[in-house]
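Below: one structure in structure tokens.
One chain of protein is taken out of this complex; the other chains stay put.
So, subunit A:
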Amino acid sequence: MIDTFTHIQTRLDGAPHLLRLGRLFSETVLIDVEGDEYYLTFEKGRITSIVEGPSRKTPWRFALRTDGEALAQFWKARPAPGFHDIFGLVKIGRGRIDGDILSLVKNLRFFKEVMGLARASEEVAA
């Protein structure tokens, strides 16, 4: 999983439109995959650190909690219904979003496209 987030970090650095969309986004996001914690810290749209948990000391703005199989489905070029979007994961009971949801919604396009950077095909948008 850490390799996937590193891949996302690298691809984000090469995506000027996302860096522009995320220029006001400087927050830490927790991705919780079946209890395994990954803290992604963003600074002005770039991912500046990826730290594995567990951690009780790391503050985060919002969290996406899901499972590895659901993420594998999410990152397919054409995911099955429900697995195609982070809110879809929530709707089908395979994901949960905690914390400051308004912060997520204000930066929703940015965050969804960042998560989609690990998709199998570049032709399919987040």
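The working rule: a residue touches a chain if its C-beta (ideal position, glycine included) is under 8 Å from a C-beta of that chain, and two chains touch if they have at least 3 such contacts; residues count from 1.
Note that contacts and distances are computed from a predicted model.
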Listed names "Cytochrome", "Quaternary amine transport ATP-binding protein", "Alpha/beta hydrolase" or "ABC transporter permease", matching UniProt entry of the absent chain: "Alpha/beta hydrolase"
Which residue of A:I2, A:V51 or A:L108 touches the chain not shown here: A:L108
In subunit A, positions touching the absent partner: 77-79, 81-82, 84-88, 90-91, 102, 105-106, 108-109, 112, 123-126
